[in-house]
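Notes for the one structure printed next.
Yeah, one chain of the complex is gone here, protein chain that is, but the others are all in their spots.
Order as written gives the chain letters A, B and C; numbering starts at 1 within each chain.
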Amino acid sequence: MNNIKNRAAIVGISMTKFSKDSERTELYLTCQCIKAALDDAGLTPDDVDGLVKQTDDASDEHAVTSSMGMGNLTYFGESRWGAAPSAMAMRAAMGVATGVANYIVVYRSVNGASKRRMTPSMRTSGQMSTSDLLQWTFHAPFGHMSNAGRVAMIVRRYMHEFGINNDQFGWVPTVCREHGARNANSMFYQKPIAFEDYLKSKMIVEPLRRMDFYEEADAAAALVVTTPERAKDLKQRPVYVLGAAQHMALETEELTSYYRPSISGLPEMGKVGEKIFAMAGVTPKDIKCVQLDDSYGPFVPMQLEELGFCNQGEGVDFCNRGDRIRLGGELPLNTSGGSLGEGHIHGMNHVIEAVRQIRGTSTAQVKDAELVLVASGAGGPASGLILGGKS
Amino acid sequence: MYDQYLARRYRTTVRPRVEDYKIKDNVAIVGIGQTEFSKNSGRSECQMACEAIKAAVEDAGLNIEDIDGLVKYAMDYTDEMHIVSALGIPDLNYFGECGWGGGASCATILHAATAIASGAANYVVCYRAMNERSGARYGRAPGVEQIMIAPNDHYGYLMPFGLATPPSWVAMFATRYMYEFGATVEQLGWVSVVCREYACMNPKAMFYGRPITLQDYMESRMIVEPLRLYDCCLDTDGAVAVILTSAERAKALKQRPAYILGATQGIATQGEMMTSYYRPMISILPESWYAGQELWRVTGLSPKDVDVAQLYDAFTPLIPMQLEEYGFCGVGEGVAFCEGGDRIRLGGEIPCNTSGGHLSEAYIHGMNLIAEAVRQIRGTSTAQVEDAEISLVTGGLGVPTSAVLLRR
Amino acid sequence: MVMEYNPGIQLLRPRVDFDNQGYWDGIKQHKLIFQKCKYCGLLIHRPRPMCPRCNSMDMEWVPSMGKGTVYSWVNFVYANAAYPGIKVPYLVVVVEMLDGVRIVSNMYDVPPDEIYVGMPVEVVFDDIADDLTLPKFKRREV
Partner (left out) sequence: MSMVYDTEHPVPIPPIIWDNMGYWEGINRHELVFQRCKECGTWRHPPRPVCPKCRSFEKEWTPSTGKGAVYSWVTYQESPHPGFKAPYSVVLLEMEEGVRLVSNMVDIKPEEISIGMPVEVVFEDIAEGLTLPKFRKVG
């Protein structure tokens, strides 16, 4: 067996509503959401024998299994960083493909807007990880402390090298908000913006504005992965994992990969693209729509370049006026609204939306969306998926 | 109580078919490396991790550039990206984390093995580096100076009552275990004595050259009744790394491969972080039972086939309890099995923790146990079991656990 | 009182959240209450957002009988492995309630050399500080 192509399928999905205050614990949202994803698939907690979580997620495996009365598990793991959503789906796919588990649930829950946190990750015991150490030692003393600032440093260099004006970044948030406005689950349902609203948006860290950044939300998402064989007996049309990959390159840092020869690209994402296209045996032209990591809007054109949808330095032109990336265009992106236009659940909504597109149940449905690409973790360790309706 | 739970406790979910289990015989551990074990390393955890990985790479006969996967403990403070940047690893195709402290030890092997068996990566390193002795020690209650509110909901039911440390969490199980099975502390002491004997054969062990008698054990300081100092594992500064690759690639490398027969994790119902007191029985380790069942199921072997075992020994009572759960003896018979020590010594039915284990070699969160399991397969242990063919390793207890079965 | 606290060191406060608020509110009012699934009637401790038996999220709080027996116990004798705010030695017990759930607590009136598994106990409430009340247990005559 050389890869996991066609050896795993997503058979259940669920997402809570996005809100500014869930008034619930993250564990509550997690349990609610996993139950709904299992219902969607036609399964019960008794069937589950694997879990994959985001390392920093408040709902640990014990909290979930003890709350839901899940039986015995043989496979559970964690993924960190922005790369987590696609990587978690990949790890679940690997688990079923190698026969170590049958039904693996991937979940994520955040009270990102209300900050109603129940549990920090197990690692927060005072000592610093090497990543925290880097940020606190060499960046924070100079006031370089926010993710917005960390990203802006890379974007400035990108603008410099390709002669880009920062106003041009406005088309991605505009289109994401258009898509989010169609989605009743979104925080911006029926609240689209015009490009001019972006220009009026407050400058946070020059060259980036408030609307370049994700919208914090309270929400949870879950998906269920099993083998294509078992998927046939379940309720929904299976969504097959045709390509899945992670990548970390030399000198990758989370949003601060400043110490390598060029910082104006996302080389990890480029490698992820090469790997998933090769595994799926398709090219960018075959992809019907994409769900890209839009936690930071300016990373979207950079991802389009790295993934081969346009040439280097042309990503911003590709997004200009939004026609090619909105519903009806040649490559609709982030059709649920994404992190900019639906809500930020650390990229999990992107995977869920890709499944909806293939099922044909998106609120911004792309016609015959049989092949959908998901990218996670722009500006750090990266991962990606190509999902398909046919095995 | 919890009527339906009782029925469900040992319920096995429908499992994947054995013929679909792609890990068996397809993956091998081909390199092991470690730093010295000390009370004060005098350097960063990141440096020790890099040293251990470099040593493992050399042991396997590989180059750093060959590594394309890293699996870490979620608890490890050295992030993959800094291993990559420090050692100059050009590309990683697979990286991930396993949670639950020592419960992650064999889990890292399982996840690395799935990565290799599914083609995600070719050479995957699992590592653990910790300045546990000179840095923040787990055996102490958390930093109460700053924290006023429990960091999570779970601690709220324990900490205000002073139930604050891992030894006490396990002591609670031990009290009940001794009550239910009529075990005595002297019987537990033999585990400690035998582990120390093994450490005295291992020049790299922290307790090398310092044997103890049962009398010494009985006279050691009481920590949390019923557990004594010699019931508790060491605090260690050190790092251990292992490298996995496919069985096919393994053939071309320097060392005799330790093939993976089976690897699994285990969670059972009603688990809590080291304090699963709300289950029908607390004198057993259902996670370990289930992990054992899965290993025997996928390999078609039984405990009788195992030549040597490295059982996670953060505290002595966990060894007899695991001997029961993995089927080396019946429920409640573990301490009697260990009494006198002969059955777990070299030449006994199942030699256990032949490097000295966490009690006497070093405490690297189970990674040192994996390295010893591999040495037994290679025939290079300082307490070598003659012709060891099948070697069992288990991961941390009281938390979601893990286990690996290796073969020559 | 058997348990002595070290002045000046704060005991960790329980983290009160949406799922467990009822429990800690009850304790503050000197009432031991447990979570019960409204749908299938399962009694649950410690509090959870979902019933592990039937997966209902509809819960209520019901009073406990307040009585039980010691299921297991430990005795903290070494200060470095104990909670800094409490003077050693002190006992921590797991009590099996007659209601059918277990709870971690301290003994209120029993010295370490008298404790045994199976000792009948009943709940008492210890107001340790203005913002901290804990359920503890004392010997019960049978």
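Here are some notes:
As a convention for this text, a contact is a pair of C-beta atoms (placed from the backbone, for glycine too) under 8 Å apart; a residue touches a chain by one contact, two chains touch by 3 or more.
Here the structure is a predicted model, which means the values were calculated and not measured.
The undisplayed chain touches these shown chains across the complete complex, A, B. Contact with the undisplayed chain is limited, among B:28, B:46 or B:369, to B:46.
Annotation: of B:39, B:54 or B:378, B:54 touches the absent chain (contact as defined above).
By the touch criterion stated above, the residues of subunit A touching the omitted chain are 128, 133-134, 136-146, 149, 152-154, 156-157, 160, 202-207, 250, 258-259, 263.
In the full complex, the hidden chain is touched by subunit B at residues 42-44, 46-47, 50-51, 54, 64, 82, 85-88.
Note that only the chains that are shown with their structure count from here on.
Each chain gets a centre from the mean of its Cα atoms; for subunit A and subunit C, those two points are 42 Å apart. In subunit A, the residues touching two or more other chains are 25, 66, 69, 118. Shared interface positions of subunit C, defined as residues touching 2 or more other chains, are 15, 17, 19, 52-53. Partner subunit A is touched in their complex by these residues of subunit C: 15, 17-19, 48-53, 55, 57. Of all residues in subunit A, those touching subunit B in their complex are 1-4, 7, 25, 46-49, 53, 55, 58, 60-63, 65-66, 69-80, 87, 90-91, 93-102, 118-131, 134, 227, 245-254, 259, 271, 275, 380-381.
Listed in rising order, the residues of subunit B touching subunit A in the complex are 5, 8, 11-17, 20-23, 46, 74-75, 77-82, 84-85, 88-101, 107, 110-111, 113-115, 117-120, 135-136, 142-143, 151-154, 263-273, 290-291, 294, 399-400.
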